[in-house]
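Input: a single structure, listed below in C-alpha cells.
For this view, one protein chain was removed and the others were kept in their places.
Entry: chain A
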C-alpha cells in the first residue's frame, strides 16, 4: 500500500555487456509483486519457473520475449574477477542473478530493506505494528445487542468435572501416590534370600518335585571324540532303515580344530524341547533301583540241601503205540500201570522196565488207578463210558481169592439195581478181562480211590462207588459247574471237588460243604492234596499252579506261573516234601514243598528242577506224572508214547 517505488539500478558490471533494459532484482520483485509497476519491466528471460538446471549445459540461458535464444555470457576468469572484486569497493552489494545471467547492484534503500526483513520486522521503516486501536463502530446509538442469548450458567459456577478431577488427585496424593510423578524406575534385584530361616515355612500346597536334570553329555558329543565313537557310513545309512523313534538323534562328528566347529543348528530346538518337558510333563517320583538284578531274586535255600529229588531220566518205558494218557504206581512201588490212547493198558515192572501184562480194552484209556491197598491188586481203568476193574493176578493165592470175591458180581442184582434207578450205574461182569465193568451214562475222565480202597469216585458226573457192596451213590450236594477232578482227603472223611473255577470241600459224614476255595483261575485241570491234608495245589490250563493253605485263607497262598502251556497234572509225594507238575510244554517241574507243623510258619516252596526230555506230538506234551510211593522218583507219561522215570 505504502510501498515505495523501487528504483532500479543500472547494472554496471565491468567487462560484462550491459543489458538493454533495466531489470528489477528477483528478490525485490518477489517481495513487492503487488505494487503497481510503472517501471516494472518483465524479466528478460521467459522460461518461467523451471529448474535452471535444465539450461546448465546449454549455450543459452533461455529465450527472450520474441523467442530468440539469449546467449550465456562469457564466464569471467576467476583470477580476473577476484582482482576486480578487490578493486571495486562496491562489490559487496552486487548480486549475481542466475535467472537472467547478470549481476545486480543493490541500492542503499534496498539493503536497508533486506536488513529489516532479516530482523523479522516489517519491511517498511514507517510501519508501526503497535498503533492504537481505533474503534470505528459507533456503539452508542445501537438499539439491539448483537446477540440476544442470555449468559450461560457455566460462566458463573465452578466446573464440576474439574472439581472431580481435583478430588481424585487429592485423594491420590493422600494415599501416598502422586499422579504427577513419573512412573518409578524398575526396582532391581535385592537380597531375596537374606535369611534362610524362612526355609522352614511349610507350603500348604502339594509337594514340589524338582525337574530331573538333563543328561550329561558323553564322549560321543565331543567336538573331537575318539575315533571309535564315530559311526561308519554304513551304520549311518542303516539308521535310515530304523524306526524314527529308535533312530539316534545325534550323530557324532569330528572336527580337527576348535575354530572349525559350526554353530549347532538345533540349539534353539533343544532348549525349547526342554522347556516343553519342564512345563508339560507330569512329574512322578520314581525310585531308580541301582542294584544288581540278581539281588531281586528271593533268597531260597540251596537246592543241594533239599536233596533228594528227581533230577535225571533213568529209565524209559517203550511199548505203547500212541500217547500214554495215564499212569499209576502200585502201593508197593514195584508195579506201574499205564493206559494209552491206542486202547491198551500195560503193567510194567518199575525197576527193570519189563512189560508184565497187556490188556486190549478197545477204546482210548482215560485214566488208570491202582487200588491203594497193597494186598488188593485191582486196577481201575476208565475207558470211554466204562470203568473197568481188572484183576492183575499179582500176589499170592489168598490175596487172589480175596480179589476174586471182590470182583464177583451177581448179574441179577445188578440188573435189579439198574431197573430201580434209571440214572445209576450198572455193575456188570466183564468176562473178557476177568473183571467188572461199570457202565456210566457219561464219559468217565478221572478216577480216584479212597485211601481204604473200598470207595472210589469218578468224574465228570460225580459218583462215588463202593466196591465191596457194588453200590453207586450220587453226591448229595448241588454242584456249580462241571466237576473236573475230585479227590479224597488223605486222613479224614473230606471230599474235594474241583470245578473249573473253584474248589469245594465237603464233609462226607455230615454231608455239608465246609469250604469253598476261590482259585481265580480260568480253567482248573487238576488237583492234589498234601498228605497232611491242609494244603492242596490246583493246576490250571493257563499254566498256573495255585497252592492253597486251607488254614490261611480261601485265596491261594502262592500262585506259580511256571508253564507256558496247560498243566495236565499236579501231584504230591506221599512221604517226601516234594510236589510236581507236568504240562503240555514237555516239561515237568519238581518243587520242594515243605509244610511245617507250626501253624505260624508258612509253607516253604522252592522250585528244584525242570525235567525235560519228552517231545511234543499233536501239541501235547506230558500227559501225566506220578511219584513213586517210597522213593523220590517221578514217572512221567508223554504224548510221545514214552513213559520216563526220573530218579535222584
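Everything below uses one rule, namely that a contact is a pair of C-beta atoms (placed from the backbone, for glycine too) under 8 Å apart; a residue touches a chain by one contact, two chains touch by 3 or more; residues count from 1.
By definition in this document, contacts and distances are computed from a predicted model.
Visitor: Can you match the unshown chain of the complex to its UniProt protein name from these: "AP complex subunit sigma", "Pescadillo homolog", "Serine/threonine-protein phosphatase 4 regulatory subunit 3" or "Mn-superoxide dismutase"?
Guide: Matching "AP complex subunit sigma", "Pescadillo homolog", "Serine/threonine-protein phosphatase 4 regulatory subunit 3" or "Mn-superoxide dismutase" to the record, the invisible chain is "Pescadillo homolog".
Visitor: Per the definition of touch given earlier, which of A:52, A:114, A:313 or A:508 contacts the omitted chain?
Guide: Here the residue in touch with the unshown chain is A:313.
Visitor: Using the definition of touch stated at the top, determine which of A:118, A:267 or A:509 touches the missing chain.
Guide: That would be A:267, which touches the missing chain.
Visitor: Among A:157, A:241, A:258 or A:509, exactly one should touch the missing chain; which is it?
Guide: If we include the chain that is not displayed, A:258 is the one touching it.
Visitor: Mind listing the chain A residues that contact the chain we can't see here?
Guide: So the residues of chain A touching the missing chain come out as 183, 186, 188-193, 196, 198-199, 201, 203, 205-206, 208-211, 213-214, 216-219, 221-229, 231-232, 250, 252-253, 255-259, 261-272, 274-276, 278-284, 289, 293, 296-298, 300, 303, 311-319, 351-355, 560-562, 589, 605-610, 612-613, 647.
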